[in-house]
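== chain A ==
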Amino acid sequence: MSLIEIKDLKVHYPIRSGFWNRVTDSVKAVDGISFDIEAGETYGLVGESGSGKSTTGKSVVGLEKVTSGSIMYKGKDITKKSNRKSLDYNHDVQMIFQDSLSSLNPRKRIEDIIAEPLRNFEHLSKDEEKLRVLQLLDIVGLDADALYKYPHQFSGGQRQRIGVARAVATNPKLIIADEPVSALDLSVQAQVLNFMKKIQREFGISYLFISHDLGVVRHMCNNIAIMNNGRLVEIGTREDIYNHPMHIYTKRLLAAIPETNVSRRAEHRANRLKVEEVYREQQDKYYDKDGLAYPLVQITPTHSVALPEDLAEQLKHEGEVQA
Partner candidate 1 sequence: GCSNSSSTSSSASKAVKLPMAYNNKAATDKSATKNGTLKLAIVNNAPFQGISDPTLASNNEDAQAFAPGGQNSLFNVDKNYKIVDGGLANQKLDRKAKTATITIRKNAKWSNGSPVTAKDVEYVYEVLGNKASTSQQYSSDFENIEGMAAYHKGTSDTISGITMPNGENGKVAVLHFKQMTPSMKFSGNSYIWGYIEPYEYIKDVPIAKLASSEQIRKNPIFTGPYKLDKVVEGESTSWSPNKYYYGKKAQIGHITLNVVSMNNIDKALQSKKYDTVAPSVAGSLGSTDYKNLKNLKGVTKVGQPALGYSYFAFNLGHYDTKTGKNVQDSNKKMANKNLRQAMMYALNVDQVSEKFGNGIKWRANTLIPPAFSKYYDKSAKGYPLNIKKANKLLEDAGYKKRNGSKWRSDPKGKKLVIYFGAMTSSATTEATYQDYLQQWHKVGLDVKYTSGKPVEMNSFYDTLQKPEQNKMDIWLGAWSLSSEPSQSQLYGDTAPFNMGHFATAKNTELINKMNDASAWNDKTRTKTFKEWQEYMNSQAGVVGEQFNYAWQPVNNRVKGFDLSPANTEFYSNLTLTSSKLK
Partner candidate 2 sequence: MEENLNRHSKISAADLERLSKEAKGEATPSSAKIIWSEFKADKPAMAALIIIIVFILFVMIASLFINTPKMMETDIMNYNSAPGTNGFLLGADTGGRSIGQQLIVGARNSIGIAIGLTVISSTFGICWGLISGYFNGYIDWGMQRVYDFMMMLPMTMMIIVLVTIIKDYNAVTLTLIFSIFYWEGTSRLIRSRTLSESEKDYVAAAKTSGTSNFKIIFKEIMPNISSLIIVDTTLSFAENIGVETGLSYLGFGLPMQTPSLGTLIANANDPNNITQYWWTWLPAALLIIILCLSISYVGQVVRRSADASQRHGIDA
């Protein structure tokens, strides 16, 4: 059984208007997505800005009111608040945020920030608690003198590591990492990513890793879901996605990643323009008449793509030929 099973999750934000201020429409931030996260793995969620990644992530930690669908954890649907309570859900599922500054309360000392989940979920003595905090700081590579400082006194990377320390404080099974490094410089990004990996190794944590940086996702994730306009267009292993992308959207996304090999840049660019061209031409084929992605179709046991049946058959066939 998977750690978390997301089934047909929908999150719609109502748009009110008109004379009586009634709900006339809704933003379909997440529109029926399903995927499972296995214990110990890093699951990547990739997509353009506004595609609904954060909303998905927030739903999984229980920060967002879900419109419909279910998120099963230990056999219970945690979209219900009562279930989250009875499971002590957030003891097991935590979150790391994109903006490290805003996710740490600027008026609290580091000790209080890291101890917050401990205080809520585990009832420790003062000394035990302090020891825990010190150990956590040690694990994320910060000195004990951080204890009584405020968030603004740390650099971006350090702050993000504090965020990690808070997230792992209760030894969670799953951490939702919403763009944890996209605000960071290259060298600092490396630092945080390394930490995340290290902690995963040591504590056996799963991540739902949300990002729009395909390079980082590739580095981090075993399984990846590509999200587009509130729906999933493709899910598969890293191998599937990077080497055998099937949906035009995925291909386009991959083609847009800048090429660091200087000598191949002209070639890369030509390839990208070609993909753009194809994307423009074949868009209708890949999306239904509302411009939304089709339901996922399984191509291989690990690889599913949102395609109409016929196209899927055809691509599956081509894929077999290629392979």
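Everything that follows uses one rule, which is that a residue touches a chain if its C-beta (ideal position, glycine included) is under 8 Å from a C-beta of that chain, and two chains touch if they have at least 3 such contacts; residues count from 1.
Picked so that all candidates are chains of the complex that A comes from, given by their letters.
What you see is a predicted model, and the numbers here were worked out from it, not measured in a lab.
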- Item | Candidate from 1 or 2 that touches chain A, complex-wide | 2
- Note on the structure: Within the complex, candidate 2 is touched by chain A residues 58, 61-63, 88, 90-91, 93-95, 97-99, 102-109, 111, 116-117, 120-122, 127, 130-132, 134-136, 138-139, 144-150, 152-155, 163, 166, 170-171, 202-203
